[in-house]
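A single protein chain has been removed from this complex, and every other one stays in its place.
Showing chain A:
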Amino acid sequence: MGIDITKKKRRIALGCEGSANKLGIGVILHEGDLTTPTSTVLSNVRHTFVSPPGTGFLPKDTAHHHRSFFVRTAKQALSDANITLAEIDCISYTRGPGMGAPLTSVAIAARTLALLWDKPLVGVNHCVGHIEMGRAITGADHPVVLYVSGGNTQVIAYAEQRYRIFGETLDIAVGNCLDRFARALAISNDPAPGYNIEQLAKHGGRVLLDLPYAVKGMDCSFSGILTRAEELAAQMKAGGGKGPDGEPFTGADLCFSLQETVFAMLVEITERAMAHVGSNQVLIVGGVGCNERLQEMMGLMAADRGGSVYATDERFCIDNGIMIAHAGLLAYETGFRTPIEESTCTQRFRTDEVLVKWRK
C-alpha cells in the first residue's frame, strides 16, 4: 500500500449498503486533483427485499436476503463497472444508522472483501452518503438538505466541517409513517409502498381529510398522524367513513390527504431552516425524496424565496451502494481509514458525529 492516494489521478471505491431492505453495491470513480474531483458512476446495482402487502420487512428476513444476494450483486457491480480488482482503492460500507441485523450482514461481507482483496476499509455514515451523493449529482453547492426516508427525517445544513441537524422528527420517520399506512390499506410493497401511495393519491383529492398537523419549531412529529390515518382507514373499510362534504371517501382520498399534510410539514420546517441559515438552495435526499409531489411543493416554496430545489431520481434517492462508495472515497482521500478491528456497525450514528474533512 505504498501508493500516495492524494497524487493518484484515478481513484476508485466499491461501496456496500444494506442498512434497510435494499442491498446496494456500486463502484465510483474520482478523477483529477483532490480539490476539484469529477465523479463518475461506474456501476450501481441494487436488490430490494419486498415483503408481502400488509407487512413490513423484519430485520431477520432482511439480513437473510442481504446475505443471499451479496455475492451475485457484488459480481454484477464489478462486471458492470468493467474494472480489474487492482484498480479498486478502497472498500466502503455503511457503519450506520440502520437496522442491526442487515447492517451486520453487509459489514461482514465488506470486511471479507477487504481481507480477500487486501484493500483498506472505510466505514460510512449512511446519512452523509445520501447528502454527498445528492450534492455530486445535482451540483447543489451549499444547500439546506431535507433528508427523508423510511428511517430518517432531518433538516440539515453544513457549518464548520459538520452536517448540523436543525430540525428532525420527534418520533417516527416520515417514510415509516407512509410505509405503515400502506399496510393499513394493504397497498403493495412493490416496488415501494411510498411509490404506490403516490400513484394512488393522483386519483384522490376530491376532499382533504382532516389530519393532525404537528410542527414544533423546526421539528415535527408523525405518530399522531399515522394513528389518525389508520383510524380513518378502518372507518372506510367498515363502510362508515364520510369526508367533510358528507360523501364517503376512498383510499385514494386518504393517500392524497396524508401526502398533502406530511409534505406541507416537511416543506414548512425546511423553509424555517432556510430562513435561519440564509440559504435559498434546498436539496432533497432519501427514499421519500423521489416523490414528485414533495419535489413540486418544495419547488413552489423555494421559488417563493427566489431559490431553487435540487432533487435526484430513484437511482440515487433510494438507498444505494454508489453513495456509500462516493462518501467513503471522499473520506479516504483525506486519509480516513477504518482499521479492520474497528470495522463495527451501529444502529445509532448521528449525521453530526462525522467530521467532514473534505469540505471547507
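We adopt the following convention: a contact is a pair of C-beta atoms (placed from the backbone, for glycine too) under 8 Å apart; a residue touches a chain by one contact, two chains touch by 3 or more; residues count from 1.
To be clear about the criterion, contacts and distances are computed from a predicted model.
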UniProt lists the protein of the undisplayed chain, choosing from "Cytoplasmic tRNA 2-thiolation protein 1", "EKC/KEOPS complex subunit BUD32", "Family with sequence similarity 114 member A2" or "Vacuolar protein-sorting-associated protein 36", as "EKC/KEOPS complex subunit BUD32"
Cross-chain touch to the chain not pictured, restricted to A:91, A:274, A:290 or A:317, is A:274
Sole touch to the unshown chain from A:5, A:58 or A:301: residue A:301
Among listed residues A:5, A:34, A:186 or A:264, the absent chain is touched only by A:264
Only one of A:21, A:169 or A:320 touches the unshown chain, namely A:169
On chain A, the omitted chain is touched by residues 97-98, 150-153, 165, 168-169, 172-173, 175-176, 208, 210, 213, 216-217, 260-261, 264, 267-268, 271-272, 274-276, 296-298, 300-301, 304-306, 347-348, 350, 352
